[in-house]
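Every protein chain but one is kept in place in this view of the complex.
Let's turn to chain A:
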């Protein structure tokens, strides 16, 4: 495999009626890298996640996978191409239990019937890796706390070892300890070679794990910053557009 980006967006725009949620966005996502996308509320972060994960078709621009254009018309297609996402609203079915949610849409079967035992075994494995406190994998998701639901959603994205993992505000609902756990998890994903897109408006959380920052402001990529050289103040300034941060690369 080449050293080029796994996934690239070129000139991607997306409108919702009159709202220009994304405007001419260029972005490269590499393996073994955590790309942090930061931006204020309504900057277009979730829309970007949706475009990458096949929820939204861009109105203009192209999506390239390994340099070749792809059309991501549905989350299932994106998933088939190795792109998995954890959406901000988590997208779990409240009436299904943890195992059912984890494998929804790609359940293993045995002679045509669901292989519950295989699913349950892998569910415990996966949740074990995430060091969770989910009491039972047969509990309906409705009965879980916010943090537990988040863990289930992350675990679901990791099934099938996707190459690109998009996490939209994964720590927004979490406490301090669980946030640290999720960030640990993100580092482990990078070590395993995944390309991780980590979206948040809490820039401080991301500095520990991000390799590169992309700042979204009012739908535009408003600067890419190297994590090693950027300070919190620079990030904040870029997100709010108050003043030009010193570390900003000319584009």
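Definition applied: contacts are C-beta pairs under 8 Å (C-beta built on N, C-alpha and C of every residue); 3 or more make two chains touch, one makes a residue touch a chain; residues count from 1.
The definition used in the following text is that contacts and distances are computed from a predicted model.
K.L.:
For the chain not present in this complex, what protein name does its UniProt entry give, out of "DRTGG domain-containing protein", "Acetolactate synthase", "Xylose transport system permease protein XylH" or "Carbohydrate ABC transporter membrane protein 1 (CUT1 family)"?
P.N.:
Protein name of the absent chain (UniProt record): "Xylose transport system permease protein XylH".
K.L.:
Which one, A:19, A:71 or A:117, makes contact with the chain that was left out?
P.N.:
A:117
K.L.:
From the list A:40, A:107 or A:211, which touches the chain that is not on show?
P.N.:
The single option touching the absent chain is A:107.
K.L.:
Which of A:33, A:97 or A:205 touches the chain that is not shown?
P.N.:
Residue touching the absent chain, from the options given: A:97.
K.L.:
Can you work out which residue in A:144, A:165 or A:206 touches the chain that's missing from view?
P.N.:
Going through A:144, A:165 or A:206 one by one, A:144 is the residue touching the chain not shown.
K.L.:
Tell me which stretches of chain A touch the chain missing from the display.
P.N.:
53, 55, 74-76, 79, 85, 87, 90-97, 100-101, 104-107, 109, 112-114, 116-118, 120-121, 124, 133, 138-147, 149, 156, 175-178
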